[in-house]
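Partial complex: the chains shown occupy the same locations as in the complete assembly.
Going by the order they are written in, the chains are A and B; count residues from 1 in each one.
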Amino acid sequence: MDTTSIKTSLERVRTTHPLVHNITNYVTVNDCANALLAIDASPIMSDEPLDVGDIQTICGGLVINIGTLNQSTIAGMHEAAKVATELGHPIVLDPVGAGASALRTQTAADLLDAYPIAIVRGNISEIKALANGAASTRGVDVCPDDIVTDENLEASAAFARDFAARTGSVVAITGPIDIVADSTRSFAVRNGSKLQGRITGAGCMLSCITGAFAVANDDALLAALGAVCTTGVAGNLAEERMGELDGNLSFRTYLIDALYKLDGETLANRALVEDVQ
Amino acid sequence: MDTTSIKTSLERVRTTHPLVHNITNYVTVNDCANALLAIDASPIMSDEPLDVGDIQTICGGLVINIGTLNQSTIAGMHEAAKVATELGHPIVLDPVGAGASALRTQTAADLLDAYPIAIVRGNISEIKALANGAASTRGVDVCPDDIVTDENLEASAAFARDFAARTGSVVAITGPIDIVADSTRSFAVRNGSKLQGRITGAGCMLSCITGAFAVANDDALLAALGAVCTTGVAGNLAEERMGELDGNLSFRTYLIDALYKLDGETLANRALVEDVQ
């Protein structure tokens, strides 16, 4: 995937203003909305089963994040995904905390089984929990043993391709090194800041941004890669802006500001993407 | 409406610290609370049907925002509005996304029918959806065809006065040019920043601020106009503070900061209000 494609993937979002329906957790929902607005997308949130069908109908895609499930929102997720599927809209699934509880693992697995999920975006522990049915997640964090490193990079890429092949979804596994893969191609992205692990919502925002990219770009692999690079480069830019007294909340501001300011040219110049087989 | 009245309307909020009960969406609720605190009002959020009656009783007014409905919160809205009505407290309704789904349009229409809503605050598409029963909203955004411009300003003001006459509510229609009207008088306000459209919650915050103004000011038209000018001038001040690296999240900070710092004198000097008939 060349950086010209990555550049174009962002520009398509900026010029088409995709309307994205998000069923997401109440912890980071405000950041998700502002992150979508930052990249010229338009967010709408709705989780009530009686509301989601109409809302999905007027949107271009759906993002489902299971970070704070309840029984009503689970029903809303299924109803919205059903309508999105009927309409051929891309669905992005963020399995927050899969592996940390039976309800989360089961809900994510059910959604993945029942609908043609375009892109799954999670950390490596969550994706492994979905792949294995094994509960090894440390809450919403990554288990230290799972982290993608240079040493296990090829094995991790193979795992990602295998997951993509089995589910039919593009997968974006994010962490210090991000992996984006479909069943045959896999890429590593080395952008981003350690500070993204010190704010809540870095992953949730990325999932929503991925939704916007998936609406604006027909190629799901390019959409996932464009979203991962956009967020990663914004993380780099945000870290460079940190002053002496700044902590994680200033970083959050700088991250969303950087998403707002980022143009395709800068993205192409700073994206650190490599083929990994 | 002269600017001395506008000035006084803000000063009444700052000196009386109105306690405002908000049933609002979970996307922007934190910004709403901080915006109320910024103008020296005191927010309380409660949507559980078993809780809202007691909470409304100790408050001076009620703000209902339908941005993220669910069946329990709809019941809470009705219960709270019933108690507010019995106590003679002003109610502000923000019909977020009316026109975008049947549930939203119906819920807003039901509330408007059943209770003496003091002020309805929305964008032009939402107000038209309520007026027409027609679903033409683009999610929570304005349809391009609907935008209030200099060309359609008098017609838009007439529409607003007519809506006010039919509903018995003051109406505040916000956008690039804001219109505030009761059944006989209508005003245009030309404050505010384009950046308010690039953050989530600009409208929600205004609705909550309108609630605080309505508690502190008996005249609902003055309350709505004071709130619209206050938020618009804060938007101008926030935009003036934007630096080279600042994006939409910095703008959000500057907007609420500007609400915090704004005094009646500055408000009166910068409010751009005109009679439109």
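Just so we're on the same page, a residue touches a chain if its C-beta (ideal position, glycine included) is under 8 Å from a C-beta of that chain, and two chains touch if they have at least 3 such contacts.
Keep in mind it's a predicted model, so treat the numbers as computed, not measured.
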item: Copy count for the complete homomeric assembly [2 present here]; value: 3
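As a working rule, only the chains that are shown with their structure count from here on.
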item: Copy-to-copy rotation for chain A and chain B - C-alpha atoms, rounded to a multiple of 5°; value: 120
item: Geometric centre distance via CA averages, chain B-chain A, whole Å; value: 33
item: Contacting residues of chain B [partner chain A, same complex]; value: 25-28, 30-31, 67-71, 97, 100-104, 137-141, 198-201, 245-250, 252-253
item: Complex contacts: residues of chain A adjacent to chain B; value: 19, 26, 29-30, 33-34, 37-38, 42-48, 50-51, 54-55, 58-59, 72, 241, 252-254, 256-261
